[in-house]
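Every protein chain of the complex appears in place save one, which is left out.
Now for subunit A:
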Amino acid sequence: MNELLQNYPEEVKQILAKYPAEYKRSAVMPLLYLAQRKEGYVPRQALEDIAEILEMSPTEVASIVGFYTLYYDQPAGRYHIQVCTDLPCALRGADKFLEELCQRLGIREGETTPDGLFTVEAVKCLAACHRAPVFQVQGDGEIEYHENQTVELTLAWMEQVREKVRAEKEAQS
């Protein structure tokens, strides 16, 4: 059974409608985002599901996951805090920001906080160079920018997210 089709029938249909029927392979990237929405990574089964919908091989779908940096094939923190440390940002102190943030969280770059919520990574230019330090957050199927940051601001925001997640859990139990 194709889980992706079953879970998101409308979305799949809408995505396919964007491309000529004979070139439906174009839908592979949007379908991967869809597959990644819930868990924050592309589960193995999804590769097969997408391959089936688009008449590709699962290996071909996997190669797309491997090539592009915004897809993940392994679970990590629910939120990826991706700090830009490219040249223009670095000229405005982005390296120092990342280092201090990691220090305060007690993790190293690329690692996840002990509560499993946040993975902190360095990334390349986010097209927000004039508002450095800046990071994007990838999580819950969305990508959100945080600009003109300080370590304090970021930590405060993380606390808010923790609150939100706690409240979610309570509501569920």
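As a working rule, a residue touches a chain if its C-beta (ideal position, glycine included) is under 8 Å from a C-beta of that chain, and two chains touch if they have at least 3 such contacts; residues count from 1.
By our rule, contacts and distances are computed from a predicted model.
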| item | value |
| --- | --- |
| Chain not present in the shown complex, as UniProt names it (candidates "Adenylosuccinate synthetase", "NADH-quinone oxidoreductase subunit F", "Carbohydrate ABC transporter permease" or "Sarcosine oxidase delta subunit heterotetrameric") | "NADH-quinone oxidoreductase subunit F" |
| Option touching the unshown chain, where A:L32, A:A46 or A:V120 are the choices | A:L32 |
| Missing-chain contacts mapped onto subunit A | 18-20, 23, 25-30, 32-33, 54, 56, 63-64, 67-71, 86-88, 90-97, 123-132, 136, 142-145 |
